[in-house]
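Data first, discussion second: the structure below is written as structure tokens.
Only one protein chain is missing from this complex, and each of the others stays in its spot.
Chain lettering (A, B and C) follows the sequence in which the chains are written, and residue indices restart at 1 in each chain.
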Amino acid sequence: MKRQMVLRVVGKLFIPYMLLFALYVQFHGDFGPGGGFQAGVIAAAAIIFYALIFGLPAARRLAPDPIVEAMVALGVLLFAGVGVAGIVLGGNYLDYFVLDGDPVAGQHRGIFWVEAGVGITVTGVMLKIFYMFAGRGRSLDER
Amino acid sequence: MSAFGHYSYWITVLLMVAGLYIVIARGNLIKKLVGLSIFQTSVYLLYIAPGKLIGGTAPIIADGFRLYTNPLPHVLILTAIVVGVATLALGLAIAVRIREAYGSIEEDEILAADRDSEGGA
Amino acid sequence: MMAVTVITIVLQRNLFSVVVLAGIYSFLMATVLLALDAVDVAMTEASVGAGISTVLLLGALHLCGGEEAKPLHRPWLPLGVALVIVGALVYGTFALPEFSDPLAPFRTHVIPRYLEQALAETGVPNVVTAVLASYRGYDTLGEVVVVFTAGIGVIALLRRVPRREEER
Partner (left out) sequence: MTLAHLPALVVVVPLLAAPLVVLVRRAAAAWAIATAACAFSFAAAILLSAEVAAHGPMSYHLGNWPPPWGIEYRVDALSAFVLVLVSGIGTASALYAWRSAAAELSRDQLYLYYVMHCLCVAGLLGMTVTGDAFNLFVFMEIASLSSYVLIALGRDRRALLAAYQYLILGTIGATFYVIGVGLLYLATGTLNIADLAERLPQTASTRAVLAALAFITVGVSLKLALFPLHFWLPNAYAYAPSAVTALLAATATKVSVYVLLRFYFGVFGLRLVTETLPMAEILLVLSLIAIVTASLVALWQENLKRLFAYSSVAQIGYITLGVSMASPDGLTAAVVHLFNHGITKGALFLLLGGVALRAGGATMGSVQGLGRRMPLTSLAIVIAGLSLIGVPGTAGFVSKWYLVLGAIEAGRWWLAGFVVATSLIAVAYVWRFVEAAYLSEPGPATPGRGEAPAAMLAPALALAAACVFFGLQTSWTVGSARRAAELLLGGVP
């Protein structure tokens, strides 16, 4: 795999754009198709490609395990935290209306953060699962 | 009531049953999981196909369109897809562990292995 | 097309081809969904079903090895179960509204508010996003937690354990 120059160059060129595309899907979800979940999958796919081309250790340097694991938890916390913020500000759980003086702006803000939470967790989980399966195979081969 | 009006349901049913058949009839743990995801996927069609309006458009509000496809099933199915892939990942993880513990992913062989170890104990 | 793919999956015993066929099946499904105007769902299905699932299945296959043994069971019982379900579903769906019927109950009840007011109430033109993140935001929280559960579950199951597991 390491000798395939073309693949490496193309990969290097493409992967930043894939991540960029993921961000676009993440934040454009309000207007077109897309949203946190799809963006998360695309972002994770970008790094998985990176791992396929440059090897798993390289990918693990790019997105180290502890960070990925923290992402998994932080996304859920962010989402649930937005909900709690609703209660603290005097509304119901997951009430976005109270997040801003203007209800519609509050909705927009709520949706934005919630989608961000979804994106973070999904990226984290997909990467983590991939690491787990791929890492398992490696250690088996070595034995 | 025309047969064509329900055509989409029937395709759904066919896919569903094929998936379920794989799950029940096959002994290979991984193939069972593939069958399971086909079974789940077919449910997507059950929800989404009836929501389509001929002449309608995707549910993104814009000027110039009045007919939209039903958005609620889309939301539900997005959730269902996610649940499906979560189940698949977990199922595969368990299958991998089974393979390591038993050295096989055929249900019959595993059950036989268990019976042997029980008989020996 | 999809039907053909599925039947091939049923008959095929090489797991590698099964997995690839399942990927193709997902892509076909995504196309159908696109034709049904479910853009968000189609996009997810293409990336999840054809992308992530296939990668996962291949990863697992790499760990487990490829061929399926000959089935020992007689297929009559599963076939019987399958036929009963066909019966129940055909029976049930016959009375449902026809394809693209604009007066079906699920078009006149809850939906109109989403379609007419989502833009004004949430400021988001993509109704799917509006419903997903706001009206039914709690479902989405649940969905994220499901993903989270799966992620943590896979960690719990596949992380290398220092202690050798006991076999019995």
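Keep in mind that, in the parts below, contacts are C-beta pairs under 8 Å (C-beta built on N, C-alpha and C of every residue); 3 or more make two chains touch, one makes a residue touch a chain.
Quick caveat, the model's predicted, so the values are computed rather than measured.
The chain we do not see here touches A, B, C in the full complex. Per the touch definition above, the residue from A:37, A:50 or A:97 contacting the chain not shown is A:97.
Remark: the omitted chain is touched by one listed residue; of C:18, C:127 or C:150 this is C:150. Think of the hidden chain as still there; on chain C it touches residues 88-89, 91-97, 104-111, 113-114, 134-139, 141-143, 145-146, 148-150, 152-153, 155-157, 159, 161-163, 165-168. In the full complex, the hidden chain is touched by chain B at residues 16, 20, 23, 29, 32, 36, 39-40, 43, 46-47, 50, 72-73, 76, 79-80, 83, 86-87, 90-91, 94-95, 97-98, 101-102, 110, 114.
The omitted chain makes contact with chain A at the following residues, 69-70, 72-74, 76-77, 80, 83-84, 86-87, 91-97.
By our rule, only the chains that are shown with their structure count from here on.
Comparing per-chain C-alpha centres with the mean over every protein C-alpha atom, the closest match is chain C.
Of all chain pairs, the one linked by the largest number of contacting C-beta pairs is B-C. For the pair chain A and chain B, the distance between mean C-alpha positions equals 24 Å. Note: centroid distance chain B to chain C, computed from Cα atoms, is 5 Å.
Residue positions of chain A with contacts to 2 or more other chains are 31-33, 37, 129, 132-133, 136, 140.
Listed for chain B are residues 58, 60, 78, 82, 89, 92-93, 96, each touching two or more other chains. Listed in rising order, the residues of chain C touching chain A in the complex are 39-40, 42-44, 47-48, 51-52, 55-56, 59-60, 62-63, 120-126, 128-130, 132-134, 137-138, 140-141, 143-145, 147-148, 150-152, 154-155, 158-160. Residues 2-3, 6-7, 9-10, 15, 18-19, 22, 25-26, 29, 32-33, 36-41, 44-45, 48-49, 52-53, 56-57, 59-61, 63-65, 68-69, 71-73, 75, 77-79, 81-83, 85-86, 89-90, 93-94, 96-102, 104, 106-107, 110-111, 114-115, 118-119, 125-128, 131-132, 136, 139-140, 142-143, 146-147, 149-151, 153-154, 157-158, 165, 167-168 of chain C touch chain B in their complex. Only residues 29-35, 37-38, 41-42, 44-45, 48, 69, 72-73, 75-76, 79-80, 83, 93-94, 96, 103-105, 107-108, 110-111, 114-115, 117-118, 121-122, 124-126, 128-130, 132-137, 139-140 of chain A touch chain C when the two sit together in their complex.
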